[in-house]
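What follows is a short report on a single structure.
Omission of a single protein chain aside, the complex is shown with its protein chains in their original locations.
Entry: subunit A
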């Protein structure tokens, strides 16, 4: 009965759809959304790209097109180039440590502890605090006074934010502290998705805890790992708030990132055009890195 009905219905259905699409192209339904998107995303984006080829100061009407001059300046800009190095170092440190800590936290709060709900909240709490607030908080923790903050606690005499060879890692530390809970939540979601049957089967086969993690849990965490690596990479490459509030790029240029450079060019030096060029390069760079990352990581994902 069913096949017959379906067989009869199909031509009618197709005809109806064809007639309808002739009357109103389907994309028309998306038009209002597209219009809003164009106005508040595409238009400013394109307008912003145009500034990258000008010498606009950010105020006034004087503006002329300078072609690729801004991009050439960037290549010869010692400070901007140095900031790329800092940005990459920070990103690598944050990606590795944040996800490592996040995974350990997730495994920790995944086991059936009485306090696990509380622990999950505690570990996640820093994520919801404003990054600027976190930076101010950590400025106290990183107090160079040997009797205060982290130094007092650990009996150290480290100038966390004032020593150019340490400052970058101190910032990475506070970023990891803030965001590890976020990675934890995503890993936790992945862990919850691992079917219990697989673990039971593995146990029957005599697999120990490590073997079950390595051969059952870990491959199935691949989608969570993909999203975590991508998010922390993007976050690291764009890092601004914590650096700006904690060190303002200093001491010297030790913690300058691409984002603080582009901010300073626009709002401190009054070079809006050049700043937009830096922003454009940063955006393309982030896009390229994420695409490569996703392409590679997706290819190694498996499903349960």
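Note that in this section a contact is a pair of C-beta atoms (placed from the backbone, for glycine too) under 8 Å apart; a residue touches a chain by one contact, two chains touch by 3 or more; residues count from 1.
As a convention for this text, contacts and distances are computed from a predicted model.
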*Name per UniProt, for the chain absent here [options: "Multiple sugar ABC transporter, substrate-binding protein", "YciI family protein", "Protein HflK" or "Nickel-dependent hydrogenase large subunit"]*: "Multiple sugar ABC transporter, substrate-binding protein"
_Given A:69, A:119, A:137 or A:227, the one touching the chain that is not displayed_ = A:227
*asked:* In the complete complex, the non-displayed chain touches which residues of subunit A?
replied: 37, 40-49, 51, 57-62, 127, 131, 139, 142-144, 159-164, 175, 178-179, 182, 227, 231, 234-236, 238-242, 247-254, 262, 264, 266-270, 272, 275-276, 279-280, 282-283, 286-287, 290
